[in-house]
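A single protein chain has been omitted from the complex, and every remaining protein chain is retained in its original position.
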Amino acid sequence: MVEAGPEAINRRTNRRFEIGEPVCVEEMLWCGHCRPCAEGFPNHCENLNELGFNVDGAFAEYVKVDAKYAWSLRELEDRYGDRLFLAGSLVEPTSVAYNAVIVRGGGIRPGDNVVILGGGPIGLAAVAILKHAGAAKVILSEPSETRRNLAIELGADHVIDPTKENFVEAVLDYTNGLGAKLFLEATGVPQIVWPQIEEVIWRARGINATVVIVARADAKIPLTGEVFQVRRAQIVGSQGHSGHGTFPRVISLMASGMDMTKIISKTVTMEEIPEYIKRLQTDKSLVKVTMVNE
Amino acid sequence: MVEAGPEAINRRTNRRFEIGEPVCVEEMLWCGHCRPCAEGFPNHCENLNELGFNVDGAFAEYVKVDAKYAWSLRELEDRYGDRLFLAGSLVEPTSVAYNAVIVRGGGIRPGDNVVILGGGPIGLAAVAILKHAGAAKVILSEPSETRRNLAIELGADHVIDPTKENFVEAVLDYTNGLGAKLFLEATGVPQIVWPQIEEVIWRARGINATVVIVARADAKIPLTGEVFQVRRAQIVGSQGHSGHGTFPRVISLMASGMDMTKIISKTVTMEEIPEYIKRLQTDKSLVKVTMVNE
Amino acid sequence: MVEAGPEAINRRTNRRFEIGEPVCVEEMLWCGHCRPCAEGFPNHCENLNELGFNVDGAFAEYVKVDAKYAWSLRELEDRYGDRLFLAGSLVEPTSVAYNAVIVRGGGIRPGDNVVILGGGPIGLAAVAILKHAGAAKVILSEPSETRRNLAIELGADHVIDPTKENFVEAVLDYTNGLGAKLFLEATGVPQIVWPQIEEVIWRARGINATVVIVARADAKIPLTGEVFQVRRAQIVGSQGHSGHGTFPRVISLMASGMDMTKIISKTVTMEEIPEYIKRLQTDKSLVKVTMVNE
Partner (left out) sequence: MVEAGPEAINRRTNRRFEIGEPVCVEEMLWCGHCRPCAEGFPNHCENLNELGFNVDGAFAEYVKVDAKYAWSLRELEDRYGDRLFLAGSLVEPTSVAYNAVIVRGGGIRPGDNVVILGGGPIGLAAVAILKHAGAAKVILSEPSETRRNLAIELGADHVIDPTKENFVEAVLDYTNGLGAKLFLEATGVPQIVWPQIEEVIWRARGINATVVIVARADAKIPLTGEVFQVRRAQIVGSQGHSGHGTFPRVISLMASGMDMTKIISKTVTMEEIPEYIKRLQTDKSLVKVTMVNE
């Protein structure tokens, strides 16, 4: 942070931001007064702006945002040192996963099993979060070997290559027939994976499974109501990363040892970022923050 | 109740059942020791027997069941008088609806709107329960005029004939564009009504809707993940009526004024019931109960 | 509403407020960006202002507040007519009760029993809300006969004069020994009523009771841990009325028939209000609203 207005409050201290405070920011610029915001659901703001979408983004040396979207990274300094802003850049995608599996999915009770379908940044973050949440078995299904290996580094107990292995049999085998309490659909091809999720739920002995849909997809999902009736299961859709205390909890998790920087495959310089995304956004902002790219 | 074994405990008193205690019984004979039962989910018992399905049923003068499935109707006596057993016969189907909208659907907060699709016994019971739970607007969609009229008697604020009216526009109109917190799929034709439910959720300004699937159907449901993501919505499957304190709460609701006997369209004598269902069941039972047919 | 700024959005329409829209406003002026606000808990805002406490209040012909604290009363017009603003003036105290029993207390399942201790405005509103939420038995304990009679008008099934009756025996008697799922401490003398609440919980057969503390009191409460262990009970403190969708739900409840105007004992003219509270507040406000006194 290089500049802060007089009303730019740091939630770490409930005092004005000090110059030099390292921060990360939410990407969703929620209004705070529409009906969903007033009820505590800023991810569904009726007047949403998004950094890098409809307002200028963070591929820039400086970006100006309202202080209410900024969260201090101070507690990451000791553990991450000169990787501080690399860690900070991962708070947002990790918060998307956290919102999906913890806030919307309801989390798990320690000792439950979970299955993550898709090993992109959100799926990988979900692996780390759920292993830290006490999952007995975290299983990732993902075609890319690189991503499967990352999942193992982040705590996955088992990984499945769905192009070569039978997903259903593998999950039932790894869980001694119990199945999983939580499934995360993070592939973007639900029409392909959904019937397999349902088959696990149907054949597994565990009940009460929750399927969280976090990846966006146009395809219709062929839902079998009876599976969710007989197995006492549920489905939730997840969107966003704001609110619900998610950002500060993700930062605290990272501070206490959940190292998401493992998923960084490459860092680029500002010069490598196309010129057209370098402009600063201009209005309704009180704080300038220095960003590394995500 | 005409006979009770020495270990047949009346949960109303935690003492042995007395002869003459009016009771109703659950139809699901859960084992009480399998994994789901031990976790508190008897509707998903792994060793389930069902009265009138795989064991002899209640179209009989006497039926013998374990006391743990019987619930006293004593508190209904004052209000229902000689209609006591008619009221009692409705506890089970009302409990199916209660399990769907309250236990599985999570209920509502007073002031929320709800939409019931399908006006059979379960849908009608849901109308009554949710009106008693403080729904601001209870809306029923049902082609049969008779059933729509019953819904109004049970407390529905608005009824829709989906064969003549535009369901989506009607719901949005009746709710001032807010939509509903809870939808109950009780039609058995989800492939038809589902796209309309999704359109209401998508266009309505209220978020956090829950769709409860209670009717059984073979058809695949064409689920649009994005609707449930953007509108923060969820889907749950519901099965059964046992456990979770449902039977006694339904009885207390009836005692305090929720009169379900309005949905009884006809009563028949025992002679009119086919001979083959009159046999008594014979094993694992400690209590004999007098039943009216449901 | 007599004047509205260009960014004063009406949450009923998500468009700018129109002149003439009848509204009521929250009394808690939450900041929207502190840590509790950002997590969805505006009742615990770290930068709270309060209308009529530290900022000028609403005993005035006009009051200027930010639009985000205002809620449309449009849906009350049909039912309340020229009593519209009387009804509107009761949204705030009713929301305090709603926050206590529904948001903080977790509400009830239809068919549960509840006990309200204290028949002031909050206790009386709780009676009405919980009866509308499907309580089988709503019991009020209150020394004043006037207030007990109001409680009966608002839906109480039983009232107790604790100065003449045995509270514990009465509750156990009215509930057939089951006790209550929810107790609301709204007396302000917890040191007196608490031992009686605990005795009911201890002796009743129902478990899982929740005691909500809503009245402020300096006295220490003599808590017996064992009662809450053996009877699986809990205690929550409640403060405020903002957030959580409470105001709009209370308005919808009033629109659908919960008539709180019954508790109005007297209306006064503006001239009767002391001169010193008539000044308008002056800053950080975008909307002028016409208020009746509460």
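A few remarks follow.
When the chains are written out, they are named A, B and C in that same order, and each has its own residue count from 1.
Rule of thumb we're sticking to: contacts are C-beta pairs under 8 Å (C-beta built on N, C-alpha and C of every residue); 3 or more make two chains touch, one makes a residue touch a chain.
Values in this document were obtained by computation on a predicted structure and should not be read as measured data.
Between the chain not shown and the residues C:V2, C:V230 or C:V268, the one that touches is C:V230. If you put the hidden chain back, the residue from A:E75, A:D161 or A:E226 that touches it is A:E75. Only one of B:E3, B:E18 or B:E39 touches the chain withheld from this view, namely B:E39. From the set A:H44, A:K68 or A:K137, the residue in touch with the chain omitted from the display is A:K137, counting the whole complex. The set of chain B residues touching the chain not shown comprises 9, 11, 14, 32-35, 38-41, 46-47, 66-68, 243-245, 248. Although one chain is not shown, part of chain C still touches it, namely residues 35-36, 41, 43-44, 46, 104, 185, 190, 205, 207-208, 213-218, 220-239.
Within the entire complex, the positions of chain A that touch the omitted partner chain are 12, 14, 75, 98, 102, 107, 109-113, 129, 132-137, 157, 176, 205, 245, 248-253, 255-256.
The working rule: only the chains that are shown with their structure count from here on.
With centres computed as the average of Cα coordinates, no chain lies farther from chain B than A. Matching the C-alpha atoms of chain B with those of chain C calls for a turn of 180 degrees, to the nearest 5. Of all residue numbers that take part in the contact between chain A and chain C, over half occur on both sides, making this a same-residue interface.
For the pair chain A and chain C, the distance between mean C-alpha positions equals 37 Å. Looking at chain A, residues 35, 41, 46 sit in touch with two or more other chains.
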